[in-house]
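Got a structure for you, written out below as C-alpha cells; questions coming shortly.
Only one protein chain is missing from this complex, and each of the others stays in its spot.
Chains: A and B, in written order; residue numbering restarts at 1 for each.
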Amino acid sequence: MADEPVVIDNHRVLGVVPGKPVAGDRKVLGEEETVMVWPHLLVRHAVAALVVLLIVMVLALLFDAPLREIANPTITPNPEKAPWYFAALQELLAHFHPLVAGVLVPGAIVLGLMALPYLDRNPQLVPQARRVARTVFTIFLVVWIGLTLVGFAFRGPNWSWVWPWDEWHGEL
Amino acid sequence: MSEMDRRRFLARGWKAAVALIAGAGAWTSWDALRPRLPAGFGAKIKTISADDVPEDAVVEIPQARAYLTKIDGRVVALSEVCSHLSCRVPFCESSGQFECPCHGSVFNRAGDFISGPAPRGMDMYATEIIDGIVEVNTDEFITGAPPGTETIIEPPRGPACTEGSGHA
Partner (left out) sequence: MKLIRWIKETAVYRSIFRLPDVETERDRAASHWSSFLMHIYPVKVQRRELRFGYSAFLGVASLVLFGSLTISGIYLMFFYVPSPGTAYSDIQSIQTNIAFGQYIRNVHRWSAHVMVIAVAAHMARVFYRGAYKPPKEFNWVIGVVLLVLTLLLSFTGYLLPWDQLAFWAVTVGTSMASYVPVVGDVTKEILLGGPSVGSATLIRFYVLHVALLPAILAFLIAIHLWRWRKDSMLTVDPPPPGEEPAAETELVIAGEG
C-alpha cells in the first residue's frame, strides 16, 4: 500500500479487488436473445412509419397525379399504356397469344408463388444451403423487373421500341 | 334411429346448411351481377347509301363503332374494336390496312389477320341493304376469321402509319 491515499473525485480508493464488476458481466447478446417489443421494436417501427410517410408526402409535393383528357371510347391513345405494375404483362401480350400472356403466365406466377413453401421443402435458412431456390427466384425477379422496365419506359407508339431519353411514354 | 345416427345426421346437417347458404349466396350474387343487356348494342343502325361505300378505303360509322367497306362489291361492317384486347383499330390511309396502336396487330382492308398478337381477324356485324341504305345490325356479331384466311389479297400499298407497326 502506498503512503499517499489514491483520491478520485474527492473519494478515497480503499482497495482494488480481483473479479467481476458489481453489476455482473457485461453480457454479449446473441441474435437469438429476446428483447421486449416495447420499446425496442416499436420505436424502430415508428421511425420506419414516419420515413415512409415522409417519402409519400414529398413525392406528393413534387409530382402531381396525372389526369388526361376525359374518357373517349372512339379514340385509343397511341401508345396505350397499362399502369406500370402491369407493364411486364403488356410487354408479354405484344409477343404471345393472350391466353398465354394474359391468363397462363400471370396464373402460373400467382399459383407458383403460393405453392413455393410446399415445393421448397429444404429446411435450411442459410443462403449457402439454398442456392437453387435463390437462383430460380432471382432469375424470375430479374426477368420480371426487366420486362416491366421495357414495357414501362422503352415502348412508344404502336408498341414500337423507343429510347426513354428520346421520347418519354411511361405512365403512372 | 340410434343415438349415433342422430348425432351424425345433425353434424352433417349443419354443414350441409352452411354449404347451401353459401351456394345460394354465390348463385344470387352471380345472377344479380350478370348484366341483363344483350350482347352488342342490340340495334339496327341506318348508315349511308350503299353506293357511297368505297371499294378501296373504309368509312367509319361512329354510332355502330364499325367501319364499312366493299369486298368484291359486297358491303361488310368491320367492328373497330380490336379482336385482341378491345382497343380501337384505326385505318391507315397510306398502307391501306388496319393498324392497332395498342399491341401492333395489323389487318387488311377486309379484316383478315396479317400480323401481330391478335388471335383472329377483325370481328364483323351483319349488314342489310334496305332501299339502297346500309343497315348495320349491331345485335348480330360475327366473330373474326382465323389467321390465314385470305378474303382479299391486298399487300400494303404504302408505308405503315407508324414505324414498328409490323412488329410481331
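Note that in this section a contact is a pair of C-beta atoms (placed from the backbone, for glycine too) under 8 Å apart; a residue touches a chain by one contact, two chains touch by 3 or more.
The structure displayed is predicted, hence computed values, not measured ones.
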Absent-chain contact - pick from A:6, A:75, A:108 or A:139: A:75
Absent chain, residues of chain B that touch it: 30, 33-35, 37, 39-41, 81, 84-87, 102
Positions on chain A contacted by the hidden chain, ascending: 29-38, 40-42, 44-45, 48-49, 52-53, 55-57, 59-61, 63-73, 75-77, 80-86, 89-90, 93, 98-99, 102-103, 110, 113-114, 116-118, 120, 122-127, 129-130, 134, 137, 141, 171-172
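By definition in this document, only the chains that are shown with their structure count from here on.
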Complex interface listing, chain A residues touching chain B: 73-80, 90, 93-99, 101-102, 156-161
Residues on chain B engaged by chain A in the complex (per definition of touch): 62, 65, 84-85, 87-88, 90, 99-104, 117, 119, 161-165, 167-168
